[in-house]
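In this view, the complex is presented without one of its protein chains, the others remaining in place.
Right after this comes chain A.
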Amino acid sequence: MSIADSTETTMEPDADEIARQRRKRVETFGKWLLPAVVLVLMLVIWDRIVVWNEIPHYILPGPGLVFETLIKDWAMLFEALLVTVQITLMALAVAVIGGVGLAVLFTQSRLVEMSFYPYAVILQVTPIVAIAPLIFIYVDSRIAGLLLCAWLVAFFPVLSNTTLGLNSADHNLRDLFRIYGASRWQTLRFLQLPSALPYFLGGLRIAGGLSLIGAVVAEYVAGTGGLKSGLAFRILEAGYRLNIPRMFAALILIAGTGVIIFAGLSFLSHMLLRKWHESALKRDH
């Protein structure tokens, strides 16, 4: 009873406590405020450079003009954005299926892993811009070509992280599963897959950004072939016409998409791990 009481009494906060609360305030405040201040500063400097040097808009448009273009061309840019996002998400989905599938196959059979892992690495280290033109020669469907390119870039982090995760299950737990006569499937389902989840989610966050990069790069290479055009093609097209404000507007949309994908996957990761994983632990001291 005395223990419970002593923690309940309101004591004067000591120096550590005051410092801790101050750090916490700075942390929550600064996390949003500081980047916002930097953004406003950069926009002001950009604007002043353009105005004071009287730079023409076909060389460097001011932030105001870029914003106007974003609104004016919204219908066209948004349509292009949807195309790019569609390719990106499909590539990410295929990367997850392919990456996790291969990882499971690798951990189930050492022979399969030894046979194919080197080629997974080779595919990963060869720059996608170098492979993409070939892909579009042999693949008729433009959509399939785009997907293949984006997938090639995105699947490796999922594969390598998930493989690492599947192999990092606690050794004593593995022994325990053996003692209890667990089947391969049970060990995979109840031990290896949950152990791999945090690793997989880390790989997924990287793959999210990479599949966007893959989609954009592939679009540059593929150009447009009757199909609806994505943001990358809009950037190319605007470049040919020296429509620099539209290039900036499209660029902002691509960057924004990347941020949203990353934030979404981080949120997913947090929700899946918050109950048990160290990475989601909140520490107050």
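Assume a contact is a pair of C-beta atoms (placed from the backbone, for glycine too) under 8 Å apart; a residue touches a chain by one contact, two chains touch by 3 or more; residues count from 1.
What we mean here is this: contacts and distances are computed from a predicted model.
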Omitted chain (choose from "RNA polymerase sigma-70 factor (ECF subfamily)", "Nitrate/sulfonate/bicarbonate ABC transporter ATP-binding protein", "Ferrous iron transport protein A" or "Transcription regulator PadR N-terminal domain-containing protein") - UniProt protein name: "Nitrate/sulfonate/bicarbonate ABC transporter ATP-binding protein"
Omitted-chain contact residue, chosen from A:K31, A:R110 or A:K275: A:K275
Residue touching the undisplayed chain, where the options are A:L173, A:I206 or A:I252: A:L173
Touching residue (missing chain; options A:M90, A:A182 or A:L236): A:A182
Residue numbers in chain A that touch the chain omitted from display: 170, 172-173, 175-182, 186, 190-191, 194, 197, 275-278, 281
